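Removed from the display is one protein chain of the complex; every other protein chain stays in position.
Think of it as A, B and C in the order they're written, each chain with its own count starting at 1.
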């Protein structure tokens, strides 16, 4: 293994571990009433971090769903802003999505890939070589929009990578009842593009597959699809009770947790020892605590923000409603 | 060739020829102002007739688009009723769509396949062995609904045959700018179902491919897709001017007209001679004339029909609006 | 957790709206063996709100089943099933996810009976968990009345309490036309008496509290709030009539006219945005039907013309008791000329 690979392994672990820590934290904080609801990414850290690291932060663009906390961590999105969405402060989140090249959270399953295609087509029209990374799930693959996105990307040669986290569940529905043929990657050929299946619990394999797809897009403009096979180890969201639809055996079939697996690799190859792991955990503590602090007393969202962003150039109606809102809130 | 095949060849020619005659008639009648607009099926007769003949009229069900006059002829739909749609009398047409097992014309490109899947699933739930035949075009394959239909059919094992008439054009857009990968049949594998490409200008090949697909559906409940490669030899509709977007060379690349081809086969194999062809043309004349007569003086559609079918059980509002309509029309 | 119905001495049960809807589905499935329930997560899980809890176990995966994640597919499937003589009762998981299925709903469900001149009736009841009030993520708290009311060929109904929920759903399912059944998800867990045998008087609107100074016109999630308002106003000697419309298509114009003609003033309350909202139609109707009797312009207390905001701002968006009281005050203080 090269030095670059070693470094990649360690960086992957750092991001994956912090994503896990934060994910665990959010689940706990939800139980404590600090967070209204949260969709854990537990088990998908390798897929998320490996793919994010394969992009070029200066030119590429990420189109997430609602479960990409590992991508956000690896990409370096402002996490206080990121949590704004799960806190109920602002649907899309509060980071600067244009500056961070990381689109607002997308609540509509399957709607994002078309945006990625549009953005990527724009790169081509601009003569730039940025690539759009479109995240979606096995469930989302059923949506008509995802089909339209793949077909548009192929016909128009838009430099986009469709990155499927196949975590085998869409809420309560298992892969076999969701995806005819049971492989999203197998669909790619039908659009005249490459589809790659990769072990989604191995960050290096994910990194390489994504990297190849990104390079293909960057150099030829051709879209492609990467399907990372992983497992949703937590509930769909904090409100969900997976015991109603899957058994412990189901869950055990997922195999070894990706973090444990990577820890094993790092130790076996001598890339990290107890001290390294301890230092990592120690370094995380203040980051986590700082985030928790912002949750305990989040800056309240002023009500007039509701009117602020409807239009770039507001209508008289919005202006009047805003004034009436202010008057009635003050006199109530 | 067996006797059955001989008979199939002759029957195919009869239907194809009458479909062509009627198609030509409608184009002429449109120019004469008898028909507001019409989308010719010229060139697609073999695909339409061959597929229709592969079905069982007593148990299967046809979901057409707006260009299936050859299917309507071969299936035996009441043609006066069928023309009602193109005449502007009633959008869906005026035949009894339930009795004739031939759904109303569908104006929304791509919307029909889901209905076919639903109907087919119903057969399965009923323990019956009817098969739904869903017609659509290369252009329609781009619609999200078509993807959802194929995925649903596969996941739920609905006995449906997706029959694509790939006539290489969707209005002005050629196949290469429409279908990523340029093959609709290639998409089928991605849904875990069989996709077959067939020479759409050979009615026997079409018949066989469709027959196999129907038998597969009937015996196993599995959906499949048949893509009949053909060519739209006329304009998109009578209002269209294909000269704006395709050249004579484009059109010549379509090869020999399917009717001429079949005539050649019938003559070469001794299945039909001049007298047979002359008798066929002669037998068509009164049928065509009878249809033309209904166009010259179509029974006017009473205005109150507009209110009649909105609901099975009308609202007071509809009843009142109907009364007001009557009053105002009488006093105007 | 879904509850078990607890029968009292009489036939009346104490049920939450979730319990009432679940029971209505169960009783309808038992009565009509052509009825099917399907949608995302409605089978094994029993629905994210547990509305279909236990139904797959009881009626089998042929009658109650999960679909892939595609709303257009779900609604389009219902059309085909109805063409085959089935009675589909699909669920869309949240209001905002009707939009991906909008074309199948408007162009197909609402028109197939018309298009086929009655050959293919569409006895489809589409259940849509609706309105806000639970601080949910984006597009999980939309009020789509207008989009449904404007569609020729659809009927639209929404219950405000468990008893109505049970009976209106059963009635919707039994109807030969497509019905949008909007469920006020903020009221799912509130209990009330349900008498499964007393279906009387569910045709049109109902006066849930009589009054004489003004009429509050409301439905679904806002009925309870309007009752609270009426209670508060009563302390000041103002007697508000609360009219629960229930049916948004067809609107019960007679009850509307009768009530507002009597009180002389109307305040329409809904969560949907103001402009071209359901209140526009009601205001237009009242302004015509009660033209002579109206003492003040019809007030509309509604969501603002902004996208349903995130949880933190939801209370600012949904008509509050205070905002409704302001509307009542404007109506009462209005002086003509």
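One rule holds in what follows: contacts are C-beta pairs under 8 Å (C-beta built on N, C-alpha and C of every residue); 3 or more make two chains touch, one makes a residue touch a chain.
Remember, it's a predicted structure, so these values are computed and weren't measured experimentally.
Taking the complete complex into account, the chain left out of view touches A, B, C.
Checked against the full complex, the candidates A:19, A:46, A:69 or A:108 give a single residue touching the omitted chain, namely A:108.
From the set A:77, A:121 or A:188, the residue in touch with the chain omitted from the display is A:121, counting the whole complex.
Not every partner is drawn; the one left out touches subunit B at residues 36-37, 66, 85, 87-92, 105, 107-110, 139-140, 142-145, 170-173, 177-179, 239-240, 244-245, 300-301, 303, 305-307, 310, 315, 317-318, 321, 325, 328-329, 331-332. Interface with the hidden chain, as seen from subunit A, comprises residues 90-92, 94, 96-99, 103-104, 108, 111, 114-123, 125-126, 132, 144-145, 148-149, 151-152, 155-156, 308-313, 315-317.
Seen from subunit C, the chain kept out of the figure touches residues 72, 96, 99-100, 102-103, 106-107, 110-111, 114-115, 138-139, 145-147, 149-150, 152-153, 249, 251, 272-273, 275-281, 283-284, 287-288, 291-292, 296-298, 300, 304-307, 336-337.
One rule holds for everything that comes next: only the chains that are shown with their structure count from here on.
Among the remaining chains, the Cα-based centre furthest from that of subunit C is the centre of B.
Measuring from the averaged C-alpha position of subunit A to that of subunit C gives a distance of 35 Å.
Once the centre of each chain is set as its mean CA position, subunit A and subunit B turn out to be 44 Å apart.
Our note on geometry: subunit B versus subunit C, Cα centroid distance of 40 Å, whole angstroms. Those residues of subunit B in touch with two or more other chains are numbered 144-145, 148, 151-152, 155.
Across the assembly, subunit C contributes 68, 70, 72-73 as residues in contact with two or more other chains.
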